[in-house]
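Removed from the display is one protein chain of the complex; every other protein chain stays in position.
Read from first to last, the chains carry the letters A and B; within each, the first residue is number 1.
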Amino acid sequence: MITTRPSRLAALALTATFAFAACGGGATPSPTGATPTNGGPTEPPAESMEPLSGTIAIDGSSTVFPITQIVAEDFQIEHSDVQVPVAFSGTGGGFKKFCAGETEINDASRPIKADDEGEGIACDANGVEWVELQVAIDGLTVVVNPANDFAACLSVAELATIYGPDSPEHLLWSEVRAGFPSEEVQRFMPGADSGTFDYFTEEINGEVDSSTSWAVQSEDDNTLVTGVAGDTYAIGYFGYAYYVENTDKLKAVEVDGGNGCVAPTDESINSNEYSPLSRPLFIYPDVSKAKERPELKAFIDFYLANTQAYSSEVGYVALPDDLLAAEVAEWEAAAGG
Amino acid sequence: MTAAAPAARSAPRFEPALMRRKLTGTIFYGACLASIAFLMLALALLLFDVLTRGLPWLDLDFLTHPPSARPARAGVLTSFIGSLEIGVIVGALAFPIGVAAAIYLAEYAADSRLNRLLQTNISNLAGVPSIIYGILGLSVFVRLANLGPTVLAGALTLTLLILPVVIIASIEALRAVPDAQREGAYALGASRWQMVRRSILPAAAPGIMTGIILAMARAIGEAAPLIIIGAFTFVTFVPNPISGQYTVLPIQIFGWAQQPQADFQGISAAAIIVILALMLILNGLAIIVRARLSRHIQW
Partner (left out) sequence: MSAASITLTHRRPIGERIIERLLFLAAALGVLTTLGIIAVLAFETVEFFLQISPIDFFTGTRWSALIKPQSFGVLALVSGTLLVTAIALVIAVPLGLLAAVLLAEYAGTRFRTIVKPILETIAGVPTIVLGFFGLNFIAPHILRPLLGADNIGVFSALNGGIVVGLLITPLIASISEDAMRAVPRGMREGAFAMGATKFEVVRKVVFPAALSGIMASVILAMSRAIGETMAVVLTVGTKPQFTFDPTESVQTMTAFIVQISIGETAQGSIEFKSLFAVGATLFVMTLALNLLSGWVVRRFRTGYS
């Protein structure tokens, strides 16, 4: 008979999985507004009277994701009844969901487009009230092989020669600047739909997504690291975190944005001296929801209170103190009342 | 008669050339062995690479912790459970539907044009790339049915993916049962369903179960369709099967490998070991099930 062991096994497994889910805290997401508000607007987060619970859905930029991931993780350890799933479908995709009310926070590596149908206009139409909070700074780092001793500093114009849309299929270093060797430039760059790519092309080439297509692209920045580290005449760019993790294999290029050659360091990025490749990283919380739900307010408070430590841990550059204070004030003004 | 004799005299003598022919044969045999050796080598290199990079990171903590932004604390618990949930739901859905369809096509369907079309359709579906199923799942389950990027949507998509394979394997298993079984059942007065249920299905059970388990293994190893659906999430809690956001092992492996910290490469490799072990267990299970169930079959 077919009604024996295999199907019983399957039934057992199914039950076990559901039991797992039940005790593992995978409860259905709590409806918004169901949890009673706590007292006092300026109450410190972790020490509230009743345990916080609920689901905070976050989506958005894959660049900001590493920071939000750590924040979510530590927050969930302190508040085990709150669930914080963090996805990273991209800044644009994330804004769409955010403005449709599907997520509570959007990670963004660029500001929201206020007059875009999918973003600003949709948010207004759906009554999603947001506030822009900067949480960290990323310094896009241009790297070359450690054996490269000639390209210590490159100007924005020279970077545009290398990565611009009119750059030829086979470009020689000597065409970038006279005096450089007559060797072919091995170009690497991040994938075309990453925020990093968008930002770099906008700052260096003048237009988002305008770029040479003759570079080796990869969505995985680790592969770019391997590529540049493995070729003497290679050049590439990616987020600061990937350079910091691989200083032994790569050499950072100083960028001349018009005020002399500046190397990417914590200080130069923090003070925006390293320009134009320092870029702000944001989160956009849903303010109206935060006013009704203490766990969301607590989460943002927690985020801002710890963002300096977490961004450094991940490899980004922490906000300067005055900027952080301004962001906290902005948040309190929007949601604290 | 006379024509044959001169032909025999001028025809070349047949050279057996046994040595040369045997040599060719031996060389060919050597080539066959070499190909197997090459495949073994490739597999060994793969395992060696994965084990050396991943074993240092594989400990009990790794298996019982959820993922973390810090390599030392990262674990496969939630993605493993996500994979299991998907596997179970997929198996539970594909089993009845797949076997039912196979029974219809093998036992009930007359050899008409309609039914041959159904069969051709199913074998074509078996060859459609998995990513196309991902696109289908995105449009139908995630958007149209509004399930969102949940375990259920992912499981439904993967069920559609493996259903053709399950059906084909089950049809083969059913067809392998000799007609004598069927005719004997009819001779005893059984109706068609009785004949199928009591006589054919138990006989075809080993092949059917093997097919399902292997299809489930395939579903658990799939990443592309789930990526399209959006199973790309960092979750530290056990996902609710119906409404929960989730991730699965292959996608977790993919995500970890992209983190900047070098330690995550080792973490990713450790997760690969886990999924390989899971595959091995499932394949072994298929073999055991086939062996145990076919013990009762004699013809």
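Couple of notes before you dig in:
The working rule: contacts are C-beta pairs under 8 Å (C-beta built on N, C-alpha and C of every residue); 3 or more make two chains touch, one makes a residue touch a chain.
Keep in mind that this is a model prediction, so the values were computed, not measured.
Only one of the listed residues, B:V128, B:A176 or B:A291, touches the absent chain: B:V128. For the chain left out of this panel, the touching residue among B:A72, B:A262 or B:L280 is B:L280.
Check B:R21, B:R198 or B:R292 against the missing chain and you find that the one touching it is B:R21. Residues of chain B that touch the chain left out of the display are 16, 18, 21-22, 24-25, 28-29, 31-36, 38-40, 42-43, 45-46, 49-50, 53, 96-98, 100-101, 103-111, 118, 120-136, 139-140, 160, 163-164, 167, 179, 182-183, 186, 189, 191-193, 214, 217, 220-224, 227-228, 232, 250, 253-254, 257, 265, 268, 272, 275-276, 279-280, 282-283. Listed here are the chain A residues that touch the chain not shown: 61-62, 89-93, 96, 118, 165, 186, 191-195, 198, 207, 209-213, 215-219, 223, 226-227, 230-231.
By definition in this document, only the chains that are shown with their structure count from here on.
Centre-to-centre separation of chain A and chain B, using mean CA positions: 37 Å. On chain B, the positions that touch chain A within their shared complex are 68-70, 81, 84-85, 88-89, 91-92, 95, 149, 197-198, 201-202, 205, 209, 230, 232-241, 243-245, 257-262, 265, 289.
Across the complex, chain B is touched by residues 1-2, 6-7, 10, 13-14, 17-18, 20-21, 24-29, 57, 65-66, 69-70, 72-73, 76, 83-89, 219-222, 239, 241-242, 244-246, 314-315 of chain A.
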